[in-house]
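The complex appears here without one of its protein chains, the remainder shown in place.
Let's turn to subunit A:
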Amino acid sequence: MAGKPKLHYTKGRGRMESIRWLLAAAGVEFEEEFIEKKEDLEKLWSDGSLLFQQVPMVEIDGMKMVQTRAILSYIAGKYNLYGKDLKERAWIDMYVEGTTDLMGMIMHLALHSGDTKEKHLALIIERATNRYFPVYEKALKDHGHDYLVGNKLSWADIHLLEAILMAEECKPGILSAFPLLQAFKGRISNVPTIKKFLQPGSQRKPPPDDKYIANVRKIFNF
């Protein structure tokens, strides 16, 4: 069962994107099998590959892992991106839960349209600017280190960069009041593995378009 991890998901960001980011940042090559139509999902169901009948699913180290957070925690632990002890892990977990909440809002934006979409977008910008970004700006300011936790690159930094870039897609210049996050963004983007992931041709997926959303709705019936 050795070999590269294999990711099962639709060909878009969704709940799998953070996993792609983390594997890439860890320098781990991975394969992807895309669910393009309902039959692909049904096959995974009938194979018994999906513990709770849901994707993401990642085949890694002999396991068919499901549940995004479980998968991310495993990868972080395996590739030493989870701090050096329980307390550092606690801080990484807290920070990651915050960026997860923010990215969760952005992920749902694509499902809205018209008026509700505008309202939701405004809420995202408000939360990013008033609730989330100030926390990370302050964390960096308080200790003056390059990374959020333990003076070492961790899952929290990778997740924050992903969130920053997603938020900027919502509103360019959203970091204007956050000088330390701007510097952070520059630094982390230049970590060699991450720099590679940010280049065209990598496995990073583009923001969802209408066609992708329509297909996702069809496959997953919502």
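Throughout what follows, a contact is a pair of C-beta atoms (placed from the backbone, for glycine too) under 8 Å apart; a residue touches a chain by one contact, two chains touch by 3 or more; residues count from 1.
In this section, contacts and distances are computed from a predicted model.
When the unshown chain is looked up in UniProt, the name that turns up among "Elongator complex protein 6", "F-ATPase protein 6", "glutathione transferase" or "Pleckstrin homology domain-containing family J member 1" is "glutathione transferase". In the complete complex, the residue from A:4, A:37 or A:78 that touches the missing chain is A:78. Screening A:131, A:145, A:195 or A:218 for touch with the missing chain picks out A:131. Among A:38, A:69 or A:112, only A:69 touches the chain that is left out of the view. Summary of contacts with the chain left out: across A:61, A:118, A:169 or A:209, the touching residue is A:61. Residues 51-53, 61, 63, 65-70, 73-74, 77-78, 86-87, 89-90, 93-94, 96-98, 101, 131-132, 135 of subunit A touch the missing chain (whole complex, contact as defined above).
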